[in-house]
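The complex appears here without one of its protein chains, the remainder shown in place.
Moving on, here comes subunit A:
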Amino acid sequence: MRVIEPPPPDPRLVRFEELFTCHHDDVLRYFVRRLDIRADAADLVAETFLVAWRRLDDVPKGEILPWLYGVARRVLSNHRRGESRRHGLADRLRDDLRTAVPAPEPVSVEAAEVFQQLSDTDREVLSLAAWEGLDTTQLAAALGCSRNAAMVRLHRARRRLERLLDNTPAGAKS
C-alpha cells in the first residue's frame, strides 16, 4: 500500500528558505563587523535566524533585512551582557569562520579610537547607515522607532562624530 503522496511544501518553509538564502550573508557581516572574534558570529547568526523562524508571522512582507537587523541588534546586546546561547546547530559555521582569511586591511588605530569615543547608540545608528547602508526608513525599522526619530538620531550622531574628528590630529582621518 504505497499510495501516500508527500505533503505539499509548507509555504512557511518556502518563505523562510528565501529569507535565509537572501539575507544570511548580510546578517553574518553585521555580526563580524561588531565582534572582535569572527567565530563568535556563528551562534549569533543562528540565534537571529531561529528568532526569525519562530516569529515568521511577525516578519514584515516588504523589507525584511532592516527587521532582521533589529533582531540581530537585540541578539548582539544579549551576547554583550553574557546572555547568549551556544548552538549545536552553529558548529559548522563556527568552524568555517575559523578558517584562514586574508587579513583585513588594518584600520587606523586613531580612527578606531575616535569611533570608540561615541556612545553605543551613536555608534550603532552610524554603523547601520555606513556599514549596512540603511536609509532613514530602514533605520527606523531596525531601531524600532519612527522615521523622524531615526533621522534625528542619525543627524545628531553624525554631528557628534564630526565634532570629534575636527578635534583630532589630521592623521586620524586618513
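Going forward, contacts are C-beta pairs under 8 Å (C-beta built on N, C-alpha and C of every residue); 3 or more make two chains touch, one makes a residue touch a chain; residues count from 1.
Just so it is clear, contacts and distances are computed from a predicted model.
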(message) I want to check something: the complex is missing a chain, and I'd like its UniProt protein name from "Cysteine-rich domain-containing protein", "ABC transporter permease", "Acyltransferase" or "PASTA domain-containing protein".
(response) "PASTA domain-containing protein"
(request) With the missing chain put back, which residues of subunit A would touch it? List them for me. (result) 1-2, 4, 6-7, 12-13, 16-17, 20-21, 24-25, 28-29, 32-33, 38, 41, 45-46, 49-50, 53-54, 56-58, 60-62, 67, 88-90, 92-93, 95-97, 99, 101-105, 107-108, 111-112, 115, 126-127, 129-131, 141, 144, 158, 161-162, 165-166, 173
